[in-house]
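In this view, the complex is presented without one of its protein chains, the others remaining in place.
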Amino acid sequence: MTDYDVLVIGGGPGGLAAAVSAKKEGAGVLLIEREARLGGILKQCIHDGFGLLRFGEKLTGPEYVERFEEEFHKLSISYEVQTFVTSVRKTEKGFYVYAVNAKGVREYRTKAMVLATGCRERTAKQVFIHGTRPAGVFTAGTAQHFVNLMGQMPARRCVILGSGDIGLIMARRLTLEGAKVLGVYEVKPVPSGLTRNLVQCLEDYDIPLFLSHTVTRVFGTGRLTGVEIAGVDERMRPIPGTERYVECDTLILSVGLIPENEMAESLGVPLDIRTKGPICDNRFMTEADGVFTCGNATHVNDLVDYVSESGEIAGRAAASYKKRTGQESEKGRVMMDADASLQYLVPQKLNLGSDLGKVILYFRSSRVLTEGTLTVAVDGQKIFARKYQNLKPPEMERLEIDFTGQCLTKESRVLVSIAEGGGI
Amino acid sequence: MREMTCIVCPNSCTLKVEEQREEIVVTGNKCKRGREFAAAELKHPMRTVCSTVRTVFPEAPVVPVRVSAEIPKNRIFDVMREINQTVLTVRAAGGDVVIRDVLGLGVDVIATSSMLQSFAELKGEK
Partner (left out) sequence: MKRAKLERRLKKNLRTRFGPVVNASVEGRIIRVFGRLSNWEDIVEACSMCVMRIPGFHVVNDIELEGTDLPPMRKPEFTDDALEGRKPDVLVIGGGISGCSIARELTRWKLDVLLVEKESDLALQASGRNDGEVHPGVDLNKGTLKQKYVVKGNRMFDRVCRELDVPFRRCGQYVGFTEKSALPVVRLYVWHRRHICKISDTRILSGRELKKREPGLNPRFRFAIYNPSAGCVCPYGLTIAYGENAAANGAQISLDTAVLGMEVQDGGIRAVKTNRGTVRPKLVINAAGVFAEEVAAMAGDRFYSIHPRRGTNSILDKKAGSLVKSIASIRTLTKNTAHTKGGGILHTVHHNLLVGPDAVETFEKENFATEQISVDRVFEKQVKTAGGLSKQDIITYFTGVRAAAFEEDFIIEKGRKTRNLIHCAGIQSPGLTTAPAVAVDVAKMAVQMLGASGKIEKNERFSPVRKGIPRVKDLPTDERDRLIRKNPDYGRIVCRCEEISKGEIIEALKSPIAIPTVDGVKKRVRPGMGRCQGGFCMPLVAQIISEYTGIPVEDVCKSGPDSKISFGKTKEVLL
């Protein structure tokens, strides 16, 4: 058994950033990745647009993540690939992490853990598509794996359900490879993906987008032969009589991502029902002492730049985490209440330890607002406000607030809300 | 006046573009790149192409590539045809040129991953 200060689970952009920052703080770090190569999902995201904030360049997924890998290797951080964590046990002496790989059953001990486990895709059944079970129904990520990693063509005539970014990216990708994308259908009245992807992935290739429509049924016994499309009402329920049949051989779903937190849950980490990720503080520590979260396991990010940023914060905090039950926890943490005007807010808590200064917040608005103002109030007293233009639920906002000089205690009531309009 | 979405960054600004004689007036952009985008989009829209090329290595049948700089939008499928005819026979690293000066457009097609090299390392470890 080997001892570490920080053990990072997941070798995608979040985990790599966490490992690098923890190592830079002088911690003994081990990163465990279940796939054969580091890089996470970015290995298959071969389109460009990554890293504009961090590097000021439009990189492709592999280019972006390989920059982190390079730094990771330069720091000679220990790692295990094709290694799968089977269980984690918390004890007085730290966390015992059990894993398997081709060498056998492994056991590690660590003071702190960073869970950088990413997210998974919602499936056809989870959006209640009915009918038969033919081949040719894929989540966008699975289709992307086939095309970009295996060089296999999973589609010829294809319908895409969901206008999430991966769906839009796959519409373009499959078109470039010679498939016919018949249309992208979105159950909501507004598109889910970034506007620029609507332009450069759909408009550029004359792929139609149908809002307030969904796929209700699939047909075919061997391979998919067609799907049933229906219009939906304002509560997103199919409207009887609007059904029509579209002949196609492939249905690709881009209907949402779910943070992966099964391991966190096994450690008793409470999740936020809004983010579906762990409730965490500004250092990305969850409610379980010594367990940190980052990236898409915390909440689904739009941009990988933010994933890396949260990884860095979590890694740094995990490195400085000492199993001393006094001091920090005496001051405790205070909840930040995000009201219904926010779809969610990360972090949910502020750690009142000595260094509460600049805090990075990530949030999404619940509604589309051409003008909106986000305010933070402590015990009814407004301490911060910022004006926004074009707030949209699909687009995450990042915000830095300096809490220096704010006398926050465990009992303070911190309220975050967005009001319509620009008046402060 | 034309309305267009700037695709330079995730902000996706809605640009209002007006051609006044020789000059192009752009509003709605948060940064100067929006103006440049609008000007290009009116005269000669440019795009990046990202794809994969086949390789001779069974552990990585395809490797990701992109054009080193934007190409005219109407040449995308021409470039794709070139990309599709290329087979990588060396273990290229990210940034290595796969097709030099593709179709005489003055840009290269470059590999965007060093995966072939890391696979070679993985094999070496065994």
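Think of it as A and B in the order they're written, each chain with its own count starting at 1.
Definition applied: contacts are C-beta pairs under 8 Å (C-beta built on N, C-alpha and C of every residue); 3 or more make two chains touch, one makes a residue touch a chain.
Just so we're clear, the structure is a prediction, and the values are computed from it rather than from any experiment.
The residue touching the chain not shown here, chosen from A:Met1, A:Val105 or A:Ala340, is A:Val105. Only one residue from A:Thr142, A:Thr375 or A:Asn390 touches the chain missing from this view: A:Thr142.
Checked against the full complex, the one of A:Met153, A:Val246, A:Met335 or A:Ala377 touching the unshown chain is A:Met153. Contact with the omitted chain, checked across A:Lys74, A:Lys93 or A:Arg223, is made by A:Arg223. In the full complex, chain A touches the omitted chain through residues 34, 82, 84, 86, 98, 100-105, 120-121, 123-126, 128, 130-136, 139, 141-142, 145-147, 149-156, 177-179, 217, 221-223, 249, 262, 265. Residues 52-54, 61-62, 77, 80-81, 84-85 are the ones on chain B that touch the missing chain.
Basically, only the chains that are shown with their structure count from here on.
Centre-to-centre, using mean CA coordinates, chain A is 25 Å away from chain B. Only residues 36-37, 43, 46-49, 52, 58-60, 62-63, 66, 147-151, 173, 176-177, 194-196, 198-200, 204, 302-303, 395 of chain A touch chain B when the two sit together in their complex.
Interface residues of chain B facing chain A in the complex, by the touch rule stated above, are 4-10, 12, 14, 47-52, 54, 61-62, 64, 66, 73, 76-77, 80, 94, 112-115, 118, 122.
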